[in-house]
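Here the structure is laid out as structure tokens; the discussion comes afterwards.
Apart from one protein chain that is not included, each protein chain of the complex appears where it belongs.
Lettered A and B in written order, each chain numbered from 1.
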Amino acid sequence: MKSYGNGTEYNGKGKNRRKSTILFLAAAVVILGAVTVSGIFLEGTATETDFSRTNLAPGAGGLFGTDWMGRDMFARTLAGLSLSIRIGIVTAAVSAVIALLAGTAAATLGRKADAVISWCIDLVMGIPHILLVMLISIACGRGFAGVVAGVALSHWPSLARVIRGEVIQLRQAPYILVAEKLGASKLQNVRRHMLPHLLPQFLTGLILLFPHAILHEASVTFLGFGLSSEQPAIGVILSESMQYLTTGRWWLALFPGLALVLAVVLFALLGERLRQLMDPSSVHE
Amino acid sequence: MKLEAKEVTFYYRGRKKKPVLENFSISIESGERVGLRAPSGRGKTTLCRLLAGYERPQEGKILLDGRPISEYKGVCPVQMVWQHPETVVDPLLRLRDTFAEAGEIDPLLTEKLHIEKGWMDRFPAELSGGELQRFCLARALHPATRFLLCDEISAMLDLVTQAQIWALLLDEARRRKLGLLIVSHNRALMEQVCTRIVELPWNN
Partner (left out) sequence: METILEIEHMSVFFTQYERGIRRRILPVIRDLTLSVGAGQIVAVVGASGSGKSLLAHGILGILPYNSHVEGTIRYAGELLTPERSAELRGREIALIPQGVNYLDPLMKIGPQLTKGSREEKVHRRTRRALERYGLGRETAEMYPFELSGGMARRVLIASAVTGTPRLIIADEPTPGLDAKAAERILGHFRELADEGAGILFITHDLELALTVADQVAVFYAGETIEAAPAEDFSDVSRLRHPFTKALWHAMPEHGFNPISGAQPYPDEKAHGCPFAGQCSECMSDCRETDRIPLREFRGGMVRCLYPGEETVL
């Protein structure tokens, strides 16, 4: 008689990916939060001039050096980054709400509404982002309001498209049809079935809007169509430092630029990791 | 009670020339168990969807006791049990919540369907088709249900589960005088469970 032994038990080697993801998310949120808050407090320091300490390289003149008016570049960078993040949050939130409304309307208000909204989506997507942001910003009188309006009104189409598709699919989902037949009202269905499906898409979409919003704000400001030059915005800092780069003051552009890139990367990673955590196709990774 | 389709014609958008059903009539009385047989692709599922009110026919009427099925509000007396149970439960809800949606379900029924308590805390993806189908059946056997449309409900199940489900369903149907429409490819099964068998016309 032959008998077969049994395979050994697999006991789950390898790291617990979910734990590390959550740790990363917490760390990213704390860092970005700290930058935002400290930037608000440093706004005063960032505009303080001290002509006894101009053009100092990093080390002698603080962590990031000082500029031609003796302003501390570390404070300026933090304040600028903080402003960028705040603008990013406002514009991303506004964009996401527009996307939610437009997407849902396209999916639920019938064929004609869908055609009109889809046409608008294509239209906005067809124009290069930076151009659109500049045009809207100029039309709204530049400054803070101009930038916010410009970025907020140009970033919603891709998320709107995702939400439209999702809602169309959900409306036809057999489990929602069955719930209706079992006497569930429209409102109950929206709350119980639609929202939980839309929320992950919406949240990740929202967070992935941040890096775009921040970058576009900075570039429009850099080009001179955005925030006014008194404000310590990253775009302003970078465009001013351009004239001093050739004289060897590399620190004026390097640190603020690097900080901007880091913040953007952090936001992008945050969104990506969040998507991994919430997307059913990778939830057990 | 009587559920009937009267001279129903149905086609999908843009396919008017090739209707799925054309001028088709059928009627089911309470207590009857009507088997429906046809080759694949002849609109059996579509007929079930029409009778349950998920679709509206372009021509003809679906009547329950003389009233159009779309006029019934609240829990519909005609319930359909789908071929693929995994499509009719919300993948993000625990089964307890999906179940709660159908209101109070007789605990005796869940016991007879061998639905175990532990399953309630699970998500649909963690249960097999056979287990989900038991849930769907318990949900469709709502106290208000008078007619049950069974669209290949056991085609994906193993023989033991199939026999379990049908034994219970026949028992319930007899006790509550339900009208049943049974779609299946299995001739032996049909002969075991149906009181009469209808063939769909071969229009192609």
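As a convention for this text, a contact is a pair of C-beta atoms (placed from the backbone, for glycine too) under 8 Å apart; a residue touches a chain by one contact, two chains touch by 3 or more.
All values derive from a computational prediction rather than experimental measurement.
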item: Option touching the unshown chain, where B:E4, B:D90, B:E131 or B:E172 are the choices; value: B:E131
item: Sole contact to the chain not displayed, among B:M1, B:A100, B:M156 or B:V198; value: B:M156
item: Interface with the unshown chain - residue positions in chain A; value: 1-12, 16, 18-19, 22, 282-285
item: Touch residues of chain B, complete complex, unshown partner; value: 37-42, 45, 83, 114, 116, 118, 126-131, 152, 155-164, 166-167, 185-189, 191-192
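Throughout what follows, only the chains that are shown with their structure count from here on.
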item: Centroid spacing, where centroids are CA-atom means, of chain A and chain B in whole angstrom; value: 47
item: Residues of chain B touching chain A in the complex; value: 52-54, 74-76, 79-80, 82, 87-93, 97-98, 101-103, 139, 142
item: Residue ranges of chain A touching chain B (in the complex, touch as defined); value: 173-179, 181-184, 192-193, 196-197, 280
